[in-house]
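Heads up, one of the protein chains got dropped from this complex, but the rest are sitting where they should.
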Amino acid sequence: MVTIHINDKPFKIKEGQNLLHAGLSLGFDIPYFCWHPAMGSVGACRQCAVKQFKDEKDSKGRIVMACMTPAEDGTRISIDDPEVLEFRKSVIEWLMLNHPHDCPVCDEGGECHLQDMTVMTGHTYREHRFKKRTYRNQYLGPFIHHEMNRCIQCYRCVRFYRNVAGGRDFNALACHDHIYFGRHREGTLDNPYSGNLVEICPTGVFTDKTFKEHYTRKWDLQTAPSICVHCGLGCNTIAGERYGVLRRIRNRYHHHVNGYFLCDRGRYGYEFVNSENRIRRPLQRMKRTDHPAPVSAKTALKAAAASMIENRRIIGIGSPRASLEANFMLQQLAGTENFYAGVSDAHLQQIRTAVAAPGQGPIRIPTLQEAAQSDAVFILGEDLPNTAPLLALNLRRMVDSKAVQMAEDLQIHGWNDAAVRAVAQDTKGTMCIASPKDTLLDDIAMLTYRAAPDDLARLGFAVAAALDPAAPKVESLSEDEKTAVEKISRMLKNTDRPLIVSGTACGCRSVMEAAANVAYALASPNRTAGLLYVVPECNSLGMGLMETAGGLETAFESLDSRGAAAVVILENDLYRRVDAEQVDRFLDAVPQVIVLDHLFNRTVNQADLVFPAATFAEAIGTLVNIEGRAQRFFQIFPTPPEITASWRCLRDLMITAKRTDADFWHSFDAVVSAMAASKPVFSRISITAPGEHFHMRDGKIPRQSFRYSGRTAIGTNISVHEPKPVEDTESPLAFSMEGYNGFPPPSLIPRFWRPGWNSVQALNKFQSEIGGPLRGGDPGLRLMETDPDIKAVYFTEIPAQRTLSNNQYHLVALYHVFGSEELSILSPGIAERTPDPYLALSPKDAAALDLTEGDRAGISLDGMHVKLPVRIMPGLFNTVTGLPAGLPGIPVVQLPTEVAVEKEKTE
Amino acid sequence: MKCPLTEHIRPGEAPLALEAYEKKGGYSAARKAVGKMAPEQITSMVTDSHLRGRGGAGFPTGQKWSFVPMEKEVHRRKYLVVNADEMEPATFKDRLLLEGNPHQLIEGILLSAYAVQADIAYIFLRRAYVTAAQRLAQAIAEAYDSSYLGSNILGSGFNLELHLHSSAGRYICGEETALLNALEGRRATPRSKPPFPPVVGLWGKPTVTNNVETICNIPHIVNHGADWFRRLSRTPNGGTKIYGVSGRVKRPGAWELPMGTTIREIFEERAGGMQEGYRFRGLLPGGGSTDFLIKEHLDVQMDFDTVQKAGSRMGTGTMVILDDHTCPVGLVLNLIRFFAQESCGWCTPCREGLSWMARILSAIEAGQGESADLEKLQRHTGLLGMGNTYCAHAPGAMEPLQSALKYFKEDFNRHIQEKRCPWR
Partner (left out) sequence: MLTRKEIAEIETEFSRYEQKQAVGVEALKIVQRHRGWVSDETLQATAEFLDMTPDELDGVATFYNHIFRKPVGRHVILICDSVTCWIMGYEDMIQHLRKRLEIDFGETTPDGRFTLLPHVCLGCCDHAPAMMIDDDLYQDLDLEKIDRILGAYE
């Protein structure tokens, strides 16, 4: 701790900070632009000027930039010295010389950091009488709108895009007072984190293009804390709505999970909520050859309940993308022995491995933030930038940690961004990525290794054996494999905080088990390795924590062996899970097919009864991310009429079926309590977020800002009578602008705003320390416990060495951040960036098959013959062929498997 | 011996080739020192000589070299960079040395690199000095052939690679840290200090940068000693200095004279004073980024400390004279336009402030000035000071402006009141 003096008052602060960071953490309002808590200081904008004094007697002092000045013992500064106030005002004046009078038409208006800083410094009057410089804008793709005239050259965009996100197709161009930020040639920004530019940019140069399609001022948005539903990381978001249309997704800071950033899939994948493809009314088909007809909820419930009388067996198929509560209610409805995980048996096994392995040996599950602090990372089988984008972004920062260490050895502060980079040069991360194909993280890794999934597993097992003789050994390793094993184990051996990352992308349980073995093998008296498993969906892990009777094939088989009156399918398109023939057969055979979902899909189209399910934006629920963190999402706006939250619909169904136990679940909180009682792992789940009864002293927490306009005018086109405000009976939030406007518990923060801080920078006021945890603790509850002292039970099923027969290739799934996920692809911008279906081959394999780019090739899968255009991928391992996972038109395949590839004869 | 730097320079003729240079005593300092003297010894000599950087900042050279880490246990790559990016307006002294005696520079580089144990040296030469590039390339090839460069120089075990790098323009490249960025193939924005280049420089390695004229002094210091060097000067700053005069004088040119020669002596005796029909109004003593001095300062000695006491900077030591036929506002406008255009665009006050002032001055010069303009200009001279900006570029630009507002206020006022430039 050191003592500094600000405005003549002493403050005790942590060592090593710069004055801007320290001042803001203490609550002082110091203006700034180029500094960013996640990117450190560069001293470019000169806005954060303060006066520094040598000692108490020094009355003159000198102007220094707070962000570039260390806060050391004895440092004395004044923030409101008249000379420095004048200087800060001048900085705004300079920035305003060329800034256009766009506020009324600028998307940023009302949440603009430049506006806030202008007001803060007190600059008002324009004395510049000359022409302003203007620029031509570029087309940057479907996500970002470009308006360069507004640029104040703070350089944040290029620093984020290049240094944090690793993007290379964007740069600062030109010189002096016509610096331009853009691309060499206009075109879609490549990098999948580009959307963060809209929050990084302190003015309206980079704005959310999709938001423009249905623009609303920030103060007119109704917002609530939410969770991204497009992958298993559970990034925290703030979603905003007006007039029943979900308008945009913004980052919600969580120190341990996503920090300041989101990926583009999470930011722009929301449009399915507004899609024309939404199911908005209950539907019924009397005969399976009929078109479905809309019916009242009462009719639909009665028809469904008819299958449930007299203890008839109901098969319940849950979903890894539905909330815990919805899954739980289905489990209650069907009974645990009839409740199935809505994924293939094989995938369920993998998810169960992700749940069980952490408890089977001495490891820790790091937070995503802690992952960034690892001093060595071994990624086995995952294409992180596509399967867990924000984790990949965090791991990029692992190199930064290394760089900071190198810099601090030279007495350079870690926040001195440019200096740290100068010291680090192109140091690579202590990272090995072993996968079937190259990844966008390869540029920071010191080692990469390519192999087919089974061989990746063998590699992993061998590394574990090299680290701990007690781990099972691998026979018949090739020389190359032995060399790789030696390199990787050497890389991991003398580290303090190693991390092993694996997941379900390879479709191979052995890969995950091998990863666990490596993590166990690294345990020592003063070291516990981190182990993280990437699972594909927002509640894969949640579903994995629940009791299920098996996966889909097991469910289908149970119909044959035990029969059923009906199947209730929760938010799940079975055709994405297992091959179509199996699903067809099952759905044909079940007497009644009842489906709850948001959007029309192939499964919905086979249903006898369809219940429109509320999305994350229209319902409350809990999801569990890959850290095992249970997180609560709150609905943004009242559930539209005739749509119901799935958990509530299932409850209504049980009530209609006269199930007496249904009376207990009269509220969401009651469901949560019941869930807590159902299984030890969920026992504390009620504290994920405060329940409905929780009130602040001024009342509930308003979803609307106190400037929210048009409250009584909305809806006058329907009726001039002022509607009663909709009550939220499920949470401490209100669909209102009245209530408590201060610092609610972090899990309930609907927006970051403080007086004078209308932009995303208001977050500063909510953190216990800038860039640190939220005041009151970051939300969510870690469910999975690990024990660093437990003795490892090594996995022993090592795949045998396989030699492929002629013309056979290992088939893998290749993941695309844009396209592999079911819901986000309904956003036009994401659909635009989704690749067309293809079959991928390495250049060598393609040549051997006499195939060039675009030729059609065929593979045989489970009796089906699939023809696809060839894509040649230089980064794909030889003997491996890949299909893009989850794309429309791509058949579902059980992996791992081998296929023959043949060139299609052209007609 | 009074003009060691320019002794063998014959303007208009080819420079001495290596053999001729050796015959005149060239590379004798190298033979004396490399492998024979301890590197720290040379640094000591240079410190004792009171040699101060000739690029304009005047930092004591020996002291700069002493910041370079010299641990012997770990061999770390180190760089020596020669700043030959002479682009300061009205400055033409380095050209004289580069074209006139490239081997003198090479010998200086060898000795300087040896003193800090740098193993790679770059000459960062401005693009426009084409003749200098050709002559330097030739001389470097000759030096390699004679083993004054490369491996095991003079059998000492010391290795030095010397590369000639020619730039692609931009005045800001002359700023030490911006130059490093330019050498690294980046946009030439300066770097913040600390860390200082001798600790973290080119590609993160310890790097020393010195001006051409500074380096050219080193062989002579090594040959004749620190005492000798100090005694060449008329003031505590050691050595000789190449002074220059340009503008409406009878004999514009450059001359090597004792450090501390008075302005009057350079201006009247060497340059012959004003041309017929022109009268002296003022001068910028050391290039475009120095404050005006006027008649009362003609007897000021031209050295770092004395010129600073008089309210200006010696800078590069090449003066430009303001005559009575030249509009001071136009002159300042020319300079501010230059500085605005050459701003790298990194920090706000320089990028926006200089541009604004250029427009205000342009308006004043065109007869469209307003009374509040002078106050704005004055305010900027205070705001664009060291520490307020990221580097010394904008503060340098303020020097001619602030002194012009002080000494030629009336001329500014006339432009505004008469709504025209009285000189046109």
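Chains: A and B, in written order; residue numbering restarts at 1 for each.
Following the convention adopted for this analysis, contacts are C-beta pairs under 8 Å (C-beta built on N, C-alpha and C of every residue); 3 or more make two chains touch, one makes a residue touch a chain.
Model, not experiment: these values are computed from the prediction.
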item	value
Touch criterion as defined above, residue of B:Ala188, B:Ile266, B:Cys347 or B:Leu374 at the omitted chain	B:Ala188
Option from B:His8, B:Arg54, B:Lys78 or B:Arg95 whose C-beta touches the chain left out	B:Arg95
From B:Arg248, B:Arg359 or B:His380, residue that would touch the chain that is not displayed	B:Arg248
Candidate in contact with the missing chain, chosen from B:Asp303, B:Glu342 or B:Asp373	B:Glu342
Residue in contact with the excluded chain [from A:Glu72, A:Asp290, A:Asp426 or A:Asp496]	A:Asp426
Touching residues (missing chain, whole complex) on chain A	168-175, 180, 183-185, 425-426
Residues of chain B in contact with the chain not shown	86-92, 94-95, 126-131, 163, 165-171, 182-188, 202-203, 244-248, 252-254, 284, 288, 318, 320, 322-323, 326, 330-331, 334-335, 338, 341-342, 344
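Heads up, the rule we're going with is that only the chains that are shown with their structure count from here on.
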item	value
Complex contacts: residues of chain A adjacent to chain B	42-47, 49, 62-64, 68, 87, 90-91, 94-95, 97-98, 127-128, 130, 152-153, 155, 172, 174-179, 410-412, 416, 418-419, 422-425
Residues of chain B that touch chain A when the two form their complex	170, 187, 191-192, 194-195, 199-200, 203-204, 340-349, 351-353, 355-356, 359, 363, 372, 376, 379, 383, 385, 387-390
